[in-house]
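For this depiction, one protein chain was excluded, whereas all remaining protein chains were kept in their positions.
Up next, chain A:
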């Protein structure tokens, strides 16, 4: 069994930080061909709120990747289950993640998108958990840094539940 534990970031904390990130991105990408690539499903809530705080034109697209352990059969290799609909060649891409921890998924995603010859690829994540990092990946825009906790809420799930919590909390298992 599991339960919602300590709240790490309130709705207000999140709103405030996303507003700052939106402003930062709006300045950095002024006059650029910006594409926001939202990684499904966890980053949906974050992406939607972030886009409301970006004051420059951009294209929003979605991508989804099969993660290890998500299917009954763990054999095989990672693959994109929903690809971007648009061509990113020559564009400036920001990958939007809910959380960057091991860096394994993101490392694959960056390698994959780089083969499509974008002008640039950067990473924006709501949460960064460097303590769990296996592959060192540079996070360009981060909402909050967290210790090695399993967290839920604001898009982050536990067995597909808790995504709709307006805050981010530690998941407690017992």
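Throughout what follows, a contact is a pair of C-beta atoms (placed from the backbone, for glycine too) under 8 Å apart; a residue touches a chain by one contact, two chains touch by 3 or more; residues count from 1.
Throughout what follows, contacts and distances are computed from a predicted model.
Within the choices "Helix-turn-helix transcriptional regulator", "Cytidylate kinase-like family protein", "Autoinducer 2-binding protein LsrB" or "NADH-quinone oxidoreductase subunit N", the name that UniProt assigns to the complex's undisplayed chain is "Cytidylate kinase-like family protein".
Across A:26, A:51, A:64 or A:102, the single residue that touches the chain missing here is A:102.
Contact residues of chain A toward the unshown chain are 67-70, 74, 76-78, 101-102, 104-105, 107-108, 111, 131-136, 148, 150.
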